[in-house]
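To keep things clear, I will list the structure first and then write my remarks on it.
Removed from the display is one protein chain of the complex; every other protein chain stays in position.
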Amino acid sequence: MTVICETTIPLRWVAREAKPEGTVVRVREVNVGGPEIVVMAGPCAVEGEAQLLETARAVRAGGAKILRGGVFKPRTSPYSFQGLRGAGLELLARAREETGLPIVTEVMDARQLPIVSDYADLLQIGSRNMQNFTLLEEVGRSRLPVLFKRGMSATIDEYLHAAEYILSGGNDQVILCERGIRTFESSTRNTLDLNAVPMLKRRTHLPVLVDPSHGTGHAWMVPSLACAAIAAGADGLLVEVHCDPLQALSDGSQSLAPEEFDRMMIQLAAIAAAMGREVGKP
Amino acid sequence: MTVICETTIPLRWVAREAKPEGTVVRVREVNVGGPEIVVMAGPCAVEGEAQLLETARAVRAGGAKILRGGVFKPRTSPYSFQGLRGAGLELLARAREETGLPIVTEVMDARQLPIVSDYADLLQIGSRNMQNFTLLEEVGRSRLPVLFKRGMSATIDEYLHAAEYILSGGNDQVILCERGIRTFESSTRNTLDLNAVPMLKRRTHLPVLVDPSHGTGHAWMVPSLACAAIAAGADGLLVEVHCDPLQALSDGSQSLAPEEFDRMMIQLAAIAAAMGREVGKP
Amino acid sequence: MTVICETTIPLRWVAREAKPEGTVVRVREVNVGGPEIVVMAGPCAVEGEAQLLETARAVRAGGAKILRGGVFKPRTSPYSFQGLRGAGLELLARAREETGLPIVTEVMDARQLPIVSDYADLLQIGSRNMQNFTLLEEVGRSRLPVLFKRGMSATIDEYLHAAEYILSGGNDQVILCERGIRTFESSTRNTLDLNAVPMLKRRTHLPVLVDPSHGTGHAWMVPSLACAAIAAGADGLLVEVHCDPLQALSDGSQSLAPEEFDRMMIQLAAIAAAMGREVGKP
Partner (left out) sequence: MTVICETTIPLRWVAREAKPEGTVVRVREVNVGGPEIVVMAGPCAVEGEAQLLETARAVRAGGAKILRGGVFKPRTSPYSFQGLRGAGLELLARAREETGLPIVTEVMDARQLPIVSDYADLLQIGSRNMQNFTLLEEVGRSRLPVLFKRGMSATIDEYLHAAEYILSGGNDQVILCERGIRTFESSTRNTLDLNAVPMLKRRTHLPVLVDPSHGTGHAWMVPSLACAAIAAGADGLLVEVHCDPLQALSDGSQSLAPEEFDRMMIQLAAIAAAMGREVGKP
């Protein structure tokens, strides 16, 4: 009485067997998927120059290797802050110039791809777009690496088949990212699914990151789940940090303050060492 | 210990209070949301002229008022049949010409909107795109009515806020459609959520359809759930019918054969009458 | 990459093939699973003599054939009202004497079985006990019929295997009851899963009821879902009615007032007729 499904179609490019040694994705000088644990950090949304630069300096000082910041923001309500769009990209470029950190930012739509590609070092596909197949086909034709987040109700099988759209298009520089799935539990924003880490590492050669900020929705939980993610075998983390979380226009309750980020990085270094890996020094 | 969320932002255009009498969406001469139960039927995917015309004639004979048929197909695997695209739109136009039925077909991407709008009478937004906000903004600027399906893991609140993107853009001709949500149950493809019908009817003035084909994934279950949907208060149905389900390139196991569709329509007429409504005669 | 599971063990007694013609369960003079739609109604919890008798008279007048009322109440918190226990059974017996309605009440534990069996005409196993296997084995040895509710996160397969515990113990007088499953949706208490109705009717010969009160958690939704359940093919309903819902000690927000119950029964009669069945007259 089982439902026949597309996920029985074999994966050609994404499967571990296609590249048993594992893929290392290069984002400027940063290697993702190698021995080093890579932390990408920054604000949920770019809100202005002072906020972005202050946060960027703080996360670099704490040991982050890539700066994150959203400028095109997918929001549940049309009346929520939608992001600074083009102006935000300029600010990200300025922050990169000052800090030297490569930048990752989300592209929501195929038509935004040219402008975002002019600025970003790493293109983010958000979880709501995991099955936006026309967007996947476009980034499959891009030369930029892609941070590809799992959909909030996607099975591992569906996730891997969606990644196949990108790789089969010619772009094999794809980083996966578990960011929490939708369950009945209501005390957390999502249920971060760390089972996904060993499962993905076994089934595919692509690097695997974890986003404990969206995965839990509570800043105070982020350090514990970040440590757990590294212990589960993740290759890095995507973490929301804001220079002043209480004033954040988006997701403040799940953003770490800089000093909390610093403390987390110290804990992470110990866990990484226990795993025979390291979290890069600033 | 609750998570603050965007869904507490009030709905301006979508809320029932904005139009207590209810919206009737007009698709050519067909009224959706009025006293008549409207059945939209046809193949999951347009596969060729003979398949489409044979199916179109059959569903019109059975009492369908609008012809459905996908030409841009969102598929889990890139190696599955992706639809006939432009050529399929031509076939739909020919089927409309021959049968007189208005056509509804899916648009997956803002860039497809111009070409799909040249052919379709009703634009379908699929469940994977429920939170493709740039697409919602585009159809918000369209003059065509929209069949807007619920995401497979969207709460009712998120669904209504997504509809707000379309209405706040200026297009109030929106038909909602429950099509099954993702749960732990594995004997059906999805769990058709008929609770959504009275909940949506209470919270919004927009018409509400139900898609029992995707909602269950089993053709033999479709008539029972179709009857249940009407008894729950739905304004219509979206049903997959194929002239030869065993040969279908997509979703054959959930497609009704024409004679099964006819039998279902007779049952539906009885239920509709019990509800003080009617299913249109051919 | 599938998990081997016990649900591949064949069902011996529960499967439709074991009794293709279907089982009719007899509760005193009431037949469940025959042509008549049977409505069981009454308060969530027995609170006192006046409340019970007033409600019992009202549901009989409205057309209910069996009186429900909980006396051993499984409650999330130990500080909630736990039921009248033994004294409640006495009240149920008095209500039966006065109204002639057979009574169904929940047994939470094997040790309660002797006393509950002295009073009840139909033993209810609640959803939290669907896999309380020692209790299932005990009721399998009982001569009383059983109303066996689906667990809130049980698959159809698990539900049928749990029923197999009762039938394989020697008791084939089992009525199944869908009562809502746990999903991510939060606007309703549970998600009533009407897919379960045709699925259960196909896979087993046992009668299938639906409980729209627990399934939705909102009294105003109960009539719509009750109609939908009958249209989906259910053999009856389990509905919470309280003579004064605002004063109920348990689940008041999902209980119908008597006049709402009466209106629902009129609607149900029309739907039942459309299905070629009937809801018994008072």
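To keep things simple, chains are lettered A, B and C as they appear, and every chain counts its residues starting from 1.
Here is the rule we go by: a contact is a pair of C-beta atoms (placed from the backbone, for glycine too) under 8 Å apart; a residue touches a chain by one contact, two chains touch by 3 or more.
No experiment lies behind these values; they were computed from the predicted model shown.
> Which residue, C:Met152, C:Leu176, C:Met265 or C:Val279, contacts the hidden chain when the whole complex is considered?
Touching the chain that is not displayed is residue C:Met152.
> Which candidate, C:Arg68, C:Arg182 or C:His205, sits in contact with the chain we can't see?
C:Arg182
> Of the residues C:Ala110, C:Ala257 or C:Ala273, which one touches the chain left out of the display?
Of all options in C:Ala110, C:Ala257 or C:Ala273, contact with the hidden chain holds for C:Ala110.
> Where the complex has a chain not shown, which of A:Cys44, A:Leu113 or A:Ile181 is the residue touching it?
A:Ile181
> Given the contact definition stated above, which residue among A:Gly33, A:Gly126, A:Pro145 or A:Gly215 touches the chain not shown here?
A:Gly215
> Which residues does subunit C use to touch the chain missing from this display?
These residues of subunit C touch the chain that is not shown: 1-7, 9, 12, 74-80, 108-112, 128-129, 131-135, 152-153, 158, 161-162, 164-165, 168, 182, 186-189, 217-218, 253.
> Using the document's contact rule, name the residues of subunit B that touch the chain not shown here.
On the subunit B side, contact with the omitted chain comes from 1, 153, 182-184, 186, 203.
> So that we can see where the missing chain sits, which residues of subunit A does it touch?
So the residues of subunit A touching the unseen chain are 153, 155-157, 181, 183-188, 191-195, 197-199, 202, 215-216, 220-221, 224-225, 227-233, 270-271, 273-275.
Going forward, only the chains that are shown with their structure count from here on.
> Once you draw an edge for every pair of touching chains, what topology comes out, line, ring, star, complete or other?
Its topology is that of a complete graph.
> Give me the ID of the chain with the smallest distance between its Cα centroid and the all-protein Cα centroid.
That would be B.
> Looking only at residue numbers at the subunit A/subunit B interface, is the share used by both copies over half or under half? Answer same or different.
Copies use mostly the same positions to touch.
> Subunit A to subunit B: how many Å between their CA centres?
Distance between chain centres, rounded to whole Å: 33 Å.
> With centres defined as the mean C-alpha position, give me the subunit A-subunit C separation in Å.
Going by mean C-alpha positions, subunit A sits 47 Å from subunit C.
> What residues in subunit C touch two or more of the other chains?
Subunit C, residues with two or more chain partners: 153, 183-184, 186.
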